[in-house]
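Quick one: the structure is below, questions incoming.
Note that this complex is displayed minus one protein chain, with the remaining chains in position.
Each chain gets a letter, A and B, in the order it is written, and its residues are counted from 1.
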Amino acid sequence: MRTKPISEEKSQRKRFLSGNGFVPFILRRLLTSILLVFGVTFISFSITQLVPGDPVAANLGQSAYSNPEIVAAFKKQFGLDRPVPVQYVKYVAKLMHGDLGVSLSSKRPVLEDLKEYFPATLEIALVAVFLALVVGLLLGIISAVTRDRLPDQIIRVFSLTGVSMPAFWTALTAFYLFFFVLGWAPGTGRLAPGADPPPTVTGLYTVDSLIAGDFSTFRQAVSYLLLPAIVLAIYAIGVLTRFTRASMLEILGNDYVRAARAKGLSEFTVIRRHVLRPALLSIITVAGVAFSSLLAGSVLVENVFSWPGLGQYAYRAAVGLDLPGIMGVSMVVATVYITMNLIVDILYRVIDPQMRDVS
Amino acid sequence: MKITLKKIKSSKNSNSIWRQPLAVVGVGIIVIWTLLAIFAPWIAPYNPNAQDAAKFLAPSAAHWMGTDELNRDILSRVIFGARISLPYSLLLVALSATLGSIVGAISGYAGGKVDSFLMRVTDVFFAFPGIVLAMAVAAALGPQIRNAVIAITIVAWPVYARLVRGLILNAKQNDYVTASALLGSSSLRTLIVDLRPNLSGPVFVLAALEVGNALLLLSGLSFLGLGAQPPASEWGSMVSLGAENFDRWWVGLFPGLAILTAVLAFNFIGDALRDAMDPRTAKALRD
Partner (left out) sequence: MDLLTVKNLTVTLATGRGDAAAVRDLSFTVGHGEFLGIAGESGSGKTMTALSLLGLLPHKGRATGSINFDGREILTSSKREYRDLRGKEIAMIFQDPMTSLHPMLTVEVQLTEHLRHHRKVSKDAARQSALELLSTVKIPAPEAALRAHPSQFSGGMRQRIAIAMALACEPKLLIADEPTTALDVTVQAGILKLLHQLRKERNLSVMVITHDLGVLSSLTDRIMIMYAGSEVETASTSDLLQRPRHPYTSGLIAALPGHNDVAKSSSSKRLLSIEGMPPELGNFPPGCAFHTRCNYAIEACKSALPERIQLSESHRIYCPVDPFSGKAGIEVAQ
């Protein structure tokens, strides 16, 4: 698992930013974050340009592609007739105004697409990360406390299995079992076919239906999202269980834990007060990173559940060589990742001025 | 800080992976898959592409894992699948480990501006949704297993870069490197020659830990139709046939189990190797 990968940029020229205070720290981190987002656009732009592949062919049918006039019109419409560097500069210029361009595959503004698809993924990812935190923390703690004994052995195999399961296959197997055999799961999609989604406020059907006071839609939304969310959570549970165990064991080896035990406190108190607190900091970091990887990882799960989310959108954009679409998705996920890191870094600074001088 | 693989090499060591039952199970599973891959034509009961059985036969004595939509024997296809997934995942890991190590070595050796630039680039890659980029690259290059390997390599190298850079920075503080640097003899080449024994261990362990992920991503791309193409008996694309006919459970179940066992085995081994390393390196590998 990768944690805290964003290193701090120390700018020598900007005196204020290189200060050690809290505000310069935040500004510095914000600046790096913004640069990172641009880095992401630049790299996705470069890489998709470097590899051969013709977006025109990918988005136009056979007959249209053989008609030079249609091809020229398509290129002009999407700005593909200009040199690549110009395209990028134009893209960035529009990006500054919050314009993510027009998707080649859906022919709609990317921002509109993202507004539609992102909440669907966010909804299952949030549930998944919540499940993963609860289960992963619990299992990880049990595992560390019973180190090398039976519960630990079982949990280790269990969590390793969790990170070894191909998500698309887990999704398929779970769907077969819970929908087809047991009939517990309602089916694919976010709501029953033909059901009206609640009026959009957040885009999360569960939240929106509650806002609208529509409890039957709420129940339905929950029943539809549970299975994809659980499948999505399995990998994250594995990751968090393993990470919790590792960081607990690391902290358990500290002198201050031995000192706490030497005071005759109950094991429960030792774990809760002396071990879990410092361990939680690093666990939260990983949970943040796990969350953004869930967003991207949902591609494979959404495919099986026909979940109309970011993953499905990303897939269509990729297959259609739809550069604005790919960049849009990349930016959303990268922004979530960077924001998570930013929050975690700030948390570290706020909660924990004591930690740093020890470690 | 001392980083060596010594502990892994001596088999009398109690930390040796041979004392860890899971690692032994993992090695056992990989050996079995390797043998199945090598001797597939002799072991598989049918030709994996022969379409002469009936369509969608449930598992039976004649077809242990049943048959698929195109009347093919799934057991034979699963066995032949080992010939695709295993070597390509290993290739993928070897490529990204090499690429990442080179970037990391340059970064750690050069330091200064080069280092900050390269590390910013790796930061960006970490922020990147790897699978999205891999999908885009694979789609652009054209759906083929070889292109999927290239696509994933492009997103998988930064972990190695960061590890190698960290190791080199640590080693730079080590007396002997500092000494040779002071004497002016520390070219990149000597640095790498000096440090190779210290680098190869952790990189190897990280690579072992990443094989499982590589296999998951690779079969994931194939599942989406962006990797191996029909009629190749690739596990991921076989699962996607199961997704199209989800009520015929056997079509997707068995190839998926094949992926699961292989990935699990690699993870058992990688985990044991990491635990056998000295704690500091193990921690560097975890973060």
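The rule we apply is simple: a residue touches a chain if its C-beta (ideal position, glycine included) is under 8 Å from a C-beta of that chain, and two chains touch if they have at least 3 such contacts.
Only a predicted model underlies this, so the values are computations on that prediction, with no experimental measurement involved.
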Of A:49, A:188, A:223 or A:254, the residue that touches the missing chain is A:254
Would you indicate which residue among A:28, A:156 or A:274 is in contact with the undisplayed chain?
A:274
Listed in rising order, the chain A residues that touch the chain left out are 147-148, 254-256, 258-267, 269, 273-274, 277-278, 352-355, 357-358
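We take it that only the chains that are shown with their structure count from here on.
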How many angstrom between the C-alpha centroids of chain B and chain A?
22
Which residues of chain A touch chain B once you look at their complex with the stated criterion?
1-7, 9, 35-37, 39-40, 42-44, 47-48, 51-53, 58, 156-157, 160-161, 163-170, 172-173, 175-176, 180, 243, 246, 250, 292-293, 295-297, 299-300, 303-304, 314-315, 317-321, 326, 329-330, 333-334, 337-338
Taking the complex as given, what residues does chain B use to touch chain A?
22, 116, 119-133, 135-142, 154, 159, 162, 212, 216, 219-220, 223-224, 226, 236, 239-240, 242-243, 246-247, 249, 252-253, 255-256, 259-260, 263-264, 267-268, 271, 283, 286-287
